[in-house]
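One protein chain omitted, others in place.
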Amino acid sequence: MVESILSYGLAMGAVYALMAVTYNVMFSTSRVFSFTAGALGMLGGVFGALFIGRLGLPSGVGFLLTLGCCALIGVVTEFVAVRPVLKSLDQHLYVLSTLALTLMIQQFTAIEWSTVPQPFPRVLPFDLFVRERFWMPVLACAVVVGGMEFLYRHSMVGRAFLAIAEDNFAARALGLPERGLRIGSYALAGMIGGLAGFTSGGILLAFFANVPTLNFYGFVPVALGGIGNNRGAVVAGLALGLFQQAANYLVGGVFASVAIFSVFIVALLAAPQGLFGAAPARRV
Amino acid sequence: MPISEAEPLLVVRGLVAGYGKLHVLGGIDLVVGKAELVAVLGPNGAGKSTLLGAIAGLVPRQAGSAHFAGRDLAGMGPKDTVRLGIGHVIQDHRVFTRLSVHENLLLAGYDLPRTAHRARIEEMYALFPEIAEKRNQPASALSGGQQQMLAVAQGVVRKPALLMLDEPSAGLSPVLVDRVLAVAAALRAEGCSVLLVEQAVQKALGWADRVLALAGGRIVLEAATGGPDLAQRLKNAYFGGSEAAA
Partner (left out) sequence: MAAEETIVSVAGGTGIGLVPLLRQVAPFAALFGLAALLPLTHNAYFGLVIGRAAVYWILVSGLNLVVGFAGQLALGWVALLTVGAYTTSVLAAGTALPAISPFLALGAAAAVGAVAGVVVGLPALRLRTFYFAMSTFGFATIVTQIALAWRSVTGGGIGVIGPVFGGPFGSTWGFYYFCLGGAVLATWLSGNVARSRFGRGLLAIRDAEVAAEASGVFKPGLLVLVFLFAGATAGVSGGLFASLQTYITPDAFTFDLSLLFFIAILIGGRGSILGPLLSTVLLTLLPEVAAPLVAWSTFLYAALLLVIVLAVPGGIANLLDFASRKPLETGRIIRPDVSALPVLLSGHAAERQLSFEGVTLAFGGVRAIDGLSFTVEPAAVHGLIGPNGSGKTTVLNVISGYYRPGEGSVRLGERELAPGAAHSRAAAGVGRTFQTPRIVGEASVLANVMIGGTTRGRGTFLEAVFSLPRHRREEAALRERALLALKAVGLEQLAQVRADRLQHSELRFLEIARALMPEPSLLLLDEPAAGLAPDEIALLGGLIIAISRAGVAVLLVEHHTDLVFGVCENITVLNLGRELTHGTPAEIVAHQDVIDAYLGS
């Protein structure tokens, strides 16, 4: 049982952490939390099953195509649901526009793909100590978080992301190509979300209804770990995954859901900006 | 110094700018010649920062025109104006505190060839040794004055043809204010034009060729520095009373 809790818990925790990073990357350049994060996660699984399973493409090709398609969906999000409402950010229309786009993606998938969970094909012909569906999300999470750190520290694009995230106005005044960087961050977020869905396909399967689950459980680490804090998101994500699995086994699913929800609400109420985030000063 | 109408670098005509329904600037005419240091004065709320923002393309231009080195700036955002050679150092030394000093300067030349830009950064370090010492520290470790130096260095590092400084003296000690303004003057000596927004009027008057006073989004006074009654005329411009009465 412990083994099962650990393997499922860590794998799901890594997926939640990846979803949180997806939220964060989009948020950093646009100050927008996009519901499409969950859709990207769901599509990672569906595209993977479509390319490798249904179309029979080699795993590597299917993987790259999945990332490419999800990056495209990320860019579409920016064009359709984010940029048009950025001017009036204070009206929070982004909540509605990204919700609408997400529902459209979800419903389209349900009709054109399948309304029942479809199996996700094996990616590699061998296992590394544990089955691939358990180690792949954890590896993906490690690679993404490490890669993001590298990007932020050692590339101009990464530094520009950090600059825009900290002070959008100053970054624009300095002549940074804010719009291009925003599109880039949405493409990147698309790939990260797609990666989460692809690597967790063995557990979550290729199923349109994964969207709300991924949206909610992916946002919990954002709330707990602090907005824009990827390391906090990983810690919170893994803890969430382990806690959820442990509670599932020990006391049953309803209690686990109620407990996670309670922690989420209490944490948000105690620190609406995330436990590791600073509250902005009030402006009158 | 006479206004070099022959070869103006920046020509602004009837500029109206603001946010939505609010017109902060109500029709500004302004000419800045090559290698001229023009100080823009005025009480706060007068529209000084909005003027710089509108020239840079950060604030929407609602009417009127702005030409820089013969190019119409219509439709251009800050990314384009920076590339044309307009450096804009905004208020409150808003450097990126999560990045190192060096990274802050690197970002200022985001699209420039790497090696040439590094050489320019070294020149900035020579100009401001205080920040050179802390080049690998996060900008949050700098004092307010050092952050202001970094912000000015960010604006200067691209060798702009026009440098716009928005209240570089705010929060600085008098010695530092002189340092910053001396840098501006040195740039002018090299042929760079400077548009300086200042509240420290006496300091600005000491370095500028010409002053403009803004009030209520309009230019209420335009004069060469060095006139004997300038202080009185400025006072009238701020506190009411006609210029003739001065």
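Just so it is clear, A and B label the chains in written order, and each chain counts residues from 1 on its own.
Keep this in mind: a residue touches a chain if its C-beta (ideal position, glycine included) is under 8 Å from a C-beta of that chain, and two chains touch if they have at least 3 such contacts.
Please read all numbers here as calculations on a predicted model, not as lab measurements.
Colleague: Given that one chain is not shown, which residue among B:G45, B:P60, B:G191 or B:G227 touches it?
Modeller: B:G45
Colleague: Using the touch definition up top, pick the residue from B:Q62, B:T97 or B:Q199 that touches the left-out chain.
Modeller: Touching the chain that is not displayed is residue B:Q199.
Colleague: Looking at the full complex, which residue from A:L55, A:A100, A:V116 or A:V143 touches the chain that isn't shown here?
Modeller: Checking the options A:L55, A:A100, A:V116 or A:V143, the one contacting the hidden chain is A:A100.
Colleague: Where does chain A touch the missing chain, residue by residue?
Modeller: Counting only chain A, the missing chain is touched by 33, 80-81, 84-85, 91-93, 95-97, 99-104, 106-108, 110-111, 212, 215-216, 219, 223, 252-254, 257-258, 261, 264-265, 268-269, 272, 281-282, 284.
Colleague: Give me the chain B residues in contact with the hidden chain, please.
Modeller: So the residues of chain B touching the missing chain come out as 18, 21-24, 26, 43-46, 167, 169-170, 198-204, 215-217, 231, 234-235, 238-240.
Criterion: only the chains that are shown with their structure count from here on.
Colleague: Which of the residues in chain B end up touching chain A in this complex?
Modeller: Residues in contact with chain A: 56, 58, 77-79, 81-83, 88, 90, 94-99, 103, 106-108, 110-111, 154.
Colleague: Would you tell me which residues of chain A are touching chain B in their complex?
Modeller: Against chain B, the touching part of chain A is residues 156, 159-160, 162-163, 166-167, 169-178.
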